[in-house]
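Yeah, one chain of the complex is gone here, protein chain that is, but the others are all in their spots.
Chain lettering (A and B) follows the sequence in which the chains are written, and residue indices restart at 1 in each chain.
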């Protein structure tokens, strides 16, 4: 490394520190302050550290609403990501392996899924008519419908790298179509599956708009909705509001630390060959 | 064990006719090799026998049973792919036992059969490795093991040796011939390497552009090729083939003589030529001669012949070894 590269690095880190890290430090500091201290909105060392007090108070708010929200968000995320992996891999598999006139139609739908903003009120109308409005099940299926296009694309391009000989060897070994898929193909999709799981989990866990529309009601709150609701309630208790933000930021941080590589792979798919 | 019979088998991909009506019988226990130039339809025909590709027309029997519409797994065949197609996520043990496990056989039975198969192929010490950790020859043997364990009536091989280096290839040729002798199963083997065809086959089927050009034992094809195409395809170096005035002078449309069937002399002979190029192979020497009428002649002479470039020599066809088409 040359001197120039070293100094450029130091300067860049200083700038990035102010712009990108300080806001997170601010969140952390405000989250542990007392109510009066936090209300000043200043970037300063806490007069007193109230980490545990603030934490328990946030959790207790509105009858442990945040815990319920974590539970709901987890259920929604786990269920919809499972379905997204399964459905995405199955569609990507048939799409890649079986060229036919239908492929154009499927691709058109995939593009539509990536581009078109969901028509919210008609969706609510349909959810109501099938009895899934304001239910976690409905929310899961919504996330599946909205995330499908992205999953299909990722799986399709990965499956293209798996030689067809394997399918044929399995056919000769007497495998049924579902056995070829579940016993030969699916185990080979591990890298892209991890990518899909990580990227979709983060986006579903962080989703605010869709629960706002399709999941109103106190018993159905998700993590992002509580944050939004507390914004109104905690106008004067910034310490609690920021403790809440801190809690919402931690799951993605953990995922980021462990799955950095897969996230990068998923989010940059398409950059090389648009 | 079974006989394989093809009756007027055809295949087209859209408007492209790839297999144009093939009638063929492969006898029980025979080692049959399909040869032909690239793109002539060898793989397609083999895949049709396996059931991976459907026939557009015709009938197919394996062991007297009509399998024209049967699923691949119902035909009593096993196939070894050029790429081996080993399942990368499974160990050698699970690769070999995969078919049995799909069929829902009891675990103990699978384990026993896998052990036995591995023993015949000397794979026992590799059973717990993944395919990635194997050499080319070992992968090849695992692929064969996966075929053997199904106890098929017919083995199908699509250029199974083309990914190996020369030394390993000749070793595997012998192993396959041994295996055939031991199992006594019908084997159908695709290659474009005529050495493999000559050394391994009981019966060679020469394919050209989707048709059977000639069927016969290796020596039949060598001694009595039915067409210039077969004559040129079997034997190395290639047979000298001439058309036009020279052939007319010999009373045919194509005249052929093998390089090894020309006798050489420094003083007299039928054709006089100048040595353009010399290939010394050790036991043999191959000469490329310039000759005014024939343009070019290839001659095979003993390795110890003392010759030099630009030297003029005479060659004469060995009587009875000439081919007239």
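Quick note on the criterion: contacts are C-beta pairs under 8 Å (C-beta built on N, C-alpha and C of every residue); 3 or more make two chains touch, one makes a residue touch a chain.
One rule holds in what follows: contacts and distances are computed from a predicted model.
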Complex member absent from the view - protein name from UniProt, among "Alpha/beta hydrolase", "Succinate dehydrogenase flavoprotein subunit", "Cytochrome bc1 complex Rieske iron-sulfur subunit" or "Sugar ABC transporter permease": "Sugar ABC transporter permease"
Per the touch definition above, residue among A:59, A:78 or A:106 touching the missing chain: A:106
Touch list for chain A against the chain that is not drawn: 1, 5-10, 12-13, 16-17, 19-21, 23, 26-27, 30, 40-43, 83, 86-88, 90-91, 93-95, 97-98, 102, 106, 109, 112-128, 130, 141-142, 144-146, 148, 152, 167, 171, 177, 180-181, 202, 206, 208-209, 212-213, 223-224, 227-228, 231, 238, 241-242, 245, 248-249, 252-253, 255-256, 260, 263-264, 267-268, 270-274
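We take it that only the chains that are shown with their structure count from here on.
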Separation of chain A from chain B, taking each centre as the mean of its C-alpha atoms, in whole Å: 55
Chain A-facing residues of chain B, complex: 50, 52, 72-73, 77-79, 81-83, 85-89, 98-99, 102-103, 146, 150
Chain B-facing residues of chain A, complex: 163, 165-166, 168-176, 179, 183-184, 187-188
